[in-house]
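Below you will find the structure I want to go over with you.
What you see is the complex with one protein chain gone and the rest in place.
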Amino acid sequence: MENVLTPPAGSPVDFAWLIPVVPALSAGLLLVFGKRLGRLSSAVAILSIGFSATLSTMVFAFLQAQPEEGRVFVRTLGTWLSVGGADGLRVDWALLIDPLASVMLLLVTWVGLLIHVYSLGYMAHDERNPQFFAYLNLFAASMLILVTGSSFLTLFVGWELVGLCSYLLVGFWFERRDYATAAKKAFVVNRIGDVGFMIAMFLIFATFGSLTFADVLPAVSTAATGVLIAVGLLLFVGATGKSAQIPLFVWLPDAMAGPTPVSALIHAATMVTAGVYLVARASPLYLEIPDVGLLVAWVGAATAFVAAAIACAQVDLKRILAYSTVSQLGYMFIGVGVGDYTAGVFHLLTHGFFKALLFLAAGSVMHAVADETDIRRMGGLFSKMPVTAVTSLIAVLAIAGFPYTSGFFSKEEVLASAAARPGAQGIWVLGILVAGMTAFYMARWFVLIFLGSPRWAEGVRPHESPPSMTLPLVVLAVGSAAGGLLNTSPEDGFLHHWLEPSVAAFAADGHFLSEGLLLGAALGVAAVGGLLGALLYLRVDVATVGVGGGARNAARRRYYVDEVYETIVMRPGRAMADAFAAFDRRGIDGAVNGLARMTAGVATVGRRTQTGFVRSYALAVLAGTVLIAALFASGVVFGGIR
Amino acid sequence: MTLLAQIPPLQIPDIAWSAISPELVLFGVGILALLLDTAGPQRLQASFLVFGFAAAGAGYIALSTEQSVLPGLVGLAALGQFALTAIWRDRPRLLSALLAALGFAGAIGVTTWQWGAYSGRLVGADAATFVGTDSLLGGMVAVDGVALFTRVTVCLAGLVTVPLSFAYAEERRIHRGEYYPLLLFAATGMTLLASSADFIMVFIAIEVLSLSLYILAGFAKRDLNSQEAALKYFLLGAFSSALLLYGIALVYGVTGSTNIAEAGRAFSSLDAPQGMAVAAMALLIVGFGFKTAIVPFHMWTPDVYQGAPTPITGFMAAATKAAAFAAFLRVFVGAFAPLQWSWTPVLWVLAALTMLAGAILAVVQNDVKRMLGYSAVAHAGYVLIGFVAVNRAGVSGVLVYLLIYTFMSLGSFGVLALLERRNHKAMAIDDLRGLGRRDPVPAGMLALFLLSLAGIPGTAGFVAKFAVFRAGIEAGHAALVVIAVVSSVIAAFFYIRVIVAMFMEDVPEGVAAEAPLAPSTGMSAGIAFSAAVMVAFGTVLPFLLVDLADQAATFVS
Partner (left out) sequence: MLAEYLPVAVLFVIAFLFVALSLLVSSKLGPSRPNPVKNAAYESGIIPDPETAVGGSRFPVRFYLVAMLFIIFDVEAVFLYPWATVLRDLSWYGLAVMGVFVALLFESYYYVLRKGGLEWD
């Protein structure tokens, strides 16, 4: 970050500001003229994001052509805020284009483009189609502002805007009341996280006198450790809100109320990773405070574990994926927490591919079975929708860490880094466990949907989705399968070198186990989990999965082995999952609701003072006068001594 | 004849009338509008009479002093009002509204001219006559950055209020002739308050604006709520005026002067903290605190805001606050800065109380107007952060905040006025359910204003909050900023509640038959203008505003 260049005129970086601006303009156009444009509006939306994707690619290529030490550019457009003269605060509308931003640009624009195309088919029958595309565009623009922000403040602007868009999109089908509630919850929880971010920002400004990354990050070593710890913790509070980590993860599963492409784009591939991006962006800061980093990693590990456990017991195909997202985000935080920022970002990228794919596949399935979301009422869809099934299988293998898929490389890297960090062995153990659980619930997900006997309702005619939906699936499947090539080995993979100018390097400390053993342990646990899930749900009559009554008894009588499963695996597992889910609902939700209720309670008491009588108001004025006099008196007494 | 012969020829003493030119414009237009209304059917004759006198006066001044610009303008204005009266002689309300709008626009124009002189862009002989480091008109009036900026804020508020009021007042059958003159008189008081350099002037200005607002608050004579609002505002206002006056008397007692700057100098040269000085400051805080609705002097706000006619509520919330804060700033941050060790802790506590109480109490409100009333209290608290910073950044932050708040407030109350017009009743949050579907444009506008009030980045509200928070941090009041952030999170909740009701809930049963919204041109224009300002200052132009406010953050000494 020391060597910041101004982009040469006429280069793609010089025009990089068009990347967020074009989708934003398109969003405005669609919001105003959407009704008149009708079908055309989707074309406008796709063209605009396509433009951004092309330009992002050109930016990437341009950066690659530059010498390694000259890949950090700041493109200043104009002043946004300027206060207090020369030594005051000055925030520009400026883009920071560096290797980290460039890979994020690629992810957001290309995955965004695919999801736009997918929505063409998915939202074809919705009357508010233009509005939906406008929101999607607006979201893409906001996310692009976030990843190209050159200062904490511009990043924060994007940060809030993506939250707003997510809120609009989650509540897109507001006809259902609980959807609106989910949207409100998402917004309020995120605001709680934002408190941390905002305070961190003010603290940064008070300490460094600037908010630009180029000013602040090189100077972190000059600041007092206490301040850095506070800033690091507060930024992480913001990150836990946006990236759904303990204790602020409750909103993400509820946010699945939104249309599926939205879940794929916002709640899987891009927005929720903003917290990871923030920590990676601020990596020089976290490098100074390794203990806070370790805390980040522990929170990530705990979240990964809890969310994976909950995912094992869910029956809604999107909620499973939502908890899985929370869990995978936990992995990313393990990566950035232990100090291997490349590993965290790497997992962010591969997860972007396979989780987007999983969500889109889920949408495709819902499309086929008349918007059913209960995986107990699916099954046997493999032959009906082969493209969706095969691409899903690839994604499932990737997320489970099957060798040589993208998830394999990125997850191994995260776990290896955890193992290499002294004091993080516990995290590694948890991570391995979660890997097994991930394989288990994803196998369950896949088997219950695509294999086994058909259980869908009468009158449903499953069919493969139109090409506009399957094409993105195929493209993403290629990415999920081959994404690992980005960084085949932690030491000299492509991404590792590419991100060097942007993020702090990882100081490995030697593994506490040999590499082979590490790899073996992870693979072994994952294989056991995956096989267990597959066998369990292939063999069992699916009616036993959470459905009581006669069906369950019948199943029991047929397979005695179920009894064993039930006692050894299912019961404790389910109990744990239920406990976590209950904690999620009552504990965390309860805390959030409790806070709201407490505020309302205080307000109700306060409201009583508002009697409506002039005499009591006058009394209040008098009391206030006395209060002020008392304050002055204490000020004079204590201030005089001071 | 013999008496007249003894009087020497016309000599114009050196009185810097230009220092209060915006007030003169506002007041003059107010009187004119009142006269034309009083004259009834004879308004054309009355207008001609005014034209005749004004033209004669202007001509005489032009001949005897060889000035051409000022008399020319006066003559043109006189001709203009006659032309307007001639055109709309059968539509007295429209005429009145037009005159008021022109009056506000004219006052903005005059203030811009003063600003040119202030910022040194206008170099001329008469620039020095009214802009300087000293206060003018016998130490009564200060034409400094804070005064000029606030004058513009107040006049902009008036300019937006006029079109918002027109159809609303028509609909509620409260469209009487005094409405616009009172608005102009209130604005006169406010601009005067913003530029008072003397405590006596502060008091007079507060009385001028309050008396007008008492009447405006109760303008819906037949509405019990409106009556209640007016009476409460009047009684409590009188009470707080008394306390303010007491404070002024004590200041005079300690320092021997009612001039704000002189009193400040005398205060700072006191050897030890003196009881009487402290009591004076306490009472002044009470007086200003009442006008700016700071906890615990805010009790009147929700009742009065709820009862007053909605456009007036918007105007009161925005412009009164701006003017009172300007005077508050001039007295404390300007003159009493050397004593800041004694009063900043007090205002610190009040700021914290105000932010928290405003936000928390708003949560449980169901009436949207009342909720916005409490939110206005919370916003006064945010403004106080810039206040206790006691530095230039703080003053500039306060100015920015108040200007932006003016548009947020007028915009949101404007949309409410629009809705009330149709529903013929106050709006509860439940009444807004599904509004986004039926009337997407007004609902979208309201959502924009609410998001801005919540301080979401990308809106002007964020720029405003950021400006004061930054000043607070710079001055070392980090804890206060943390409280402010917490308060704004609580506040976000109830703003979002309205948005959720509008966009994500269904239209309640039985409302489908409701008449469609028919926004008048004036209302649409007022709301759209506020929204445009909101977006412009939130996204591409904030630096312009912040820059201007930075230049304006000065006081005369």
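Points to keep in mind about this one:
In this document, chain identifiers A and B correspond to the written order of the chains, with residue numbering beginning at 1 in each.
Following the convention adopted for this analysis, a residue touches a chain if its C-beta (ideal position, glycine included) is under 8 Å from a C-beta of that chain, and two chains touch if they have at least 3 such contacts.
Given the structure is predicted, the values throughout are model-derived calculations rather than measurements.
Hidden chain, full complex: it touches shown chains B. Residue-wise, the contact with the chain that is not shown comes from B:Ile31, picked out of B:Ile31, B:Leu44, B:Leu84 or B:Val441. In the full complex, chain B touches the hidden chain at residues 6-13, 31, 34-35, 38-40, 53, 57.
Basically, only the chains that are shown with their structure count from here on.
Across the interface of their complex, chain A is touched by residues 231-232, 235-236, 239-240, 243, 273, 278-279, 281-283, 285-286, 289-290, 295-297, 299-300, 302-303, 341-343, 345-346, 349-350, 357, 360-364, 392-393, 396-397, 451, 456-458, 462-463, 466-467, 469-470, 473-474, 478, 481-482, 485-486, 489-490, 492-493, 496-497, 500, 503-506, 540, 542-543, 546-547, 550 of chain B.
Note for the complex: chain A touches chain B at residues 78-85, 88-89, 153, 156-157, 159-161, 164, 171, 174-175, 177, 179-180, 183-184, 187-188, 191-192, 194-195, 198-199, 202-203, 205-206, 596, 599-600, 602-604, 606-607, 609-610, 612, 614, 616-618, 620-621, 623-625, 627-629, 631-636, 639-640, 642.
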